[in-house]
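Below is one structure. I have some questions about it.
The complex appears here without one of its protein chains, the remainder shown in place.
Each chain gets a letter, A and B, in the order it is written, and its residues are counted from 1.
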Amino acid sequence: MSDILRYFRQDMLPHIWCPGCGHGTVTGALVRAIDKLGLSKNKVCIVSGIGCSSRAVGYLDFDTVHTTHGRAIAFATGIKLARPELTVIVMTGDGDCAAIGGNHFIHAARRNIGITTIVMNNNIYGMTSGQYSPMTPKGMYGTTAPYGNVERSFDLCELAKASGATYVGRATSYHVPLLIDLIHSALQNKGFSVVEAISQCPTYMGRKNKIGGAVEMLEWIKDGTVNVKAAAALGSEKTKGKILIGELHNAPESEYTADYDELIDRVQRKYDKFQGGLYGCASNSD
Amino acid sequence: MAKTVKLMQGNEACTIGALAAGLEFYAGYPITPSTEIAELCAEELPKVGGKFIQMEDEIGSIAACIGASLTGKKAMTATSGPGFSLMQESIGYASLCEVPVVIIDVQRMGPSTGMPTSLAQGDVMQARWGTHGDHPVIALAPGNVRECFDLTIRAFDLAETYRVPVIVLSDETIGHMREKVVLPDPSEIRSVRRAAPSSPAGYKPYAAEEDGGVPLMAPFGEGYRWHVTGLFHNEAGRPTNSGEVADKLLRRLSRKIEKNADELADYAAESLEDCEIAVVSFGSSAMSGLSAVRRARKEGVKAGMLRLKTIWPFPEKAVAELAKRATRVIVPEMNLGQIALEVERVVAGACPVQRLGKVNGELFRPEEVYAAIMSAARGDDAAGAGRAAGEAR
Partner (left out) sequence: MRVEFRLSGSGGQGLLLAGIVLAEAAILEGKNAVQTQSYGPEARGGSSKAEVVVSDEDIDYPKATDPDYLLALTSESYKTYGKLMGAGLVILDSSVTLDPEIKARTVSLPILKTAAEDIGKKVVANIVALGVLGGISGAATAQSLEAAVKNRVPKGTEELNLKALRAGLDLAKTAMPQVDWTMKRSKNER
């Protein structure tokens, strides 16, 4: 425990999360993965947006940015491109990532920029007290879905994969060792990595949907998921309606900021006389 | 020291100025009439080891610039009205978190998509109050191509000095116009970089030595491990719900610009010494104004021109001084009276202020301003003079 505490800003504790919230478990899994990799605290930068999940960065002892709603990946893109040697991590929620930030999410995946995005998916907007999100399953309740949600939800991992993310995994706040493993692998992937961490919100999701408290919610999560490896053996009949967890996609490709650095090398070799030629550049740009 | 003489476009001059100031990072989204800036950055930045990225929208562009700036890089984006609107939330973020960033807004006809290829100067108030809440901001308005170069360099210097977003309010005419410019030798350009702490020990990212002071800014990745948040925060950068801490922070942020307003004020004066009819303008409108003032002088009318290069903070002293001598202040601008509102506030009834607004996308012809000057010289009332100049169309 003491080893893990050194990754936290202890003057910031206690945290603001509700009793029984799963976000602390996910945050713990992240620092354990960082610890396992032995990354220097000075070379890791963690970026978040707005929402319950995004408060995590305030508690972590790295260079951290708590940005505007939905924009964490865009801020992180600037940081990573400006300083590719840093390990850049985004901590976001289902609303922050899949609703208001959806566009940045798919484009970061398309670019395959070296950012590890951890989506704490509690299927609801917790910070604003229980509205349905793009990850709320159809038929479930939220304060803005008083008669049941009529919208379909995203499969965020499929979305990430289709958009070009090169590492995609899903675990939950129940399956903690798996979650640590996935984050550990994701951090080692050079491109855009996504780990969806299904997390429980007893205060709103649990109450609104009569699932119960934290323990019942964790059981609900456990029963609703199946490991991708086990699913292959069980067959489609037994896994119907279950959410797959485990490593879902691992297909490394060249990483965007490394490609850009290569471009710089190429351009600089071509224009090696550029020094002092500041004013030369506007000549033929019409 | 070799001077360079070139035929250069305003948008090019902004880009070359940015490079001269040490630009290292550009993120943007294509939009008329600013796109040449992105194109030139894409071409030139890699040559100096800098980074260019075309983001998925303007919201992402300003966010990426702020991210890059946090690592210590000089970052810029360029846009026009619709994109500038999309950037507003994060401009507020940069103000509150004190992250230097330069935004070039090449203004076009709005609101909405408007007339994308036509001239307007309608973003004056958006530059000041576009984001919610009280916040510090600096906005500069180039009046010719050389000033696109100079004021972009100044924008970087001010952003780095005061840790604020700085907006360069260019416009379609200035941005696309090409003219002869004489540029200084690059070695003569002294650019400023933000003051950084010397050691992580005891580093407080938002501790200022005095009221209105600017805290030291550490680059990411160097062991400072500090927290940046758009929540109100204390000197250590920790979020707070304390009204007292928030009040103190917001007042310091405003003071850091207010108390330096005199140093920030920048303008060009022509024939103001004995001027009776004063024209106050900025950007492309000021070119028409200057031509009209010179013509009126030839006719023996004591006309003068105050051309604002700093828009925000508004150069109050210069305008108030002018109002002591003038019998009329005429404010030509390509909007329905945004700078005029400020002029009226500062003149405070000392003399009549005549709004000369134009919103058809075509730069004032010098005759339009000239007619207003001559009408004022004849002593027509301001409303009548406005009609004479065709203002009420």
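General remarks:
As a convention for this text, contacts are C-beta pairs under 8 Å (C-beta built on N, C-alpha and C of every residue); 3 or more make two chains touch, one makes a residue touch a chain.
What you see is a predicted model; the values in this text were computed from it and never measured.
Of the candidate positions B:S288, B:Q338 or B:Q354, contact with the hidden chain is made by B:S288.
Per the touch definition above, the residue from B:P46, B:G81 or B:P366 contacting the chain not shown is B:P366. Residues 5-7, 116-118, 173, 176-180, 287-288, 290-291, 294, 363, 365-367 are the ones on chain B that touch the missing chain.
Rule of thumb we're sticking to: only the chains that are shown with their structure count from here on.
A separation of 37 Å divides the Cα centre of chain A from that of chain B. By the touch criterion stated above, chain A contacts chain B in their complex at residues 9, 11-12, 41-43, 45, 47, 57-58, 61-68, 71, 74-83, 85-86, 103-104, 107, 260, 263-264, 267-268, 271, 274, 276, 278-279, 281-283, 285.
Residues 4, 6, 8-9, 12-13, 15-16, 19-20, 24-25, 27, 36, 39-40, 43-44, 46-49, 51, 53, 55-57, 59-61, 63-71, 73, 75, 89-90, 93, 183, 186, 220-231, 236, 238-239 of chain B are the ones that touch chain A when the two sit in their complex.
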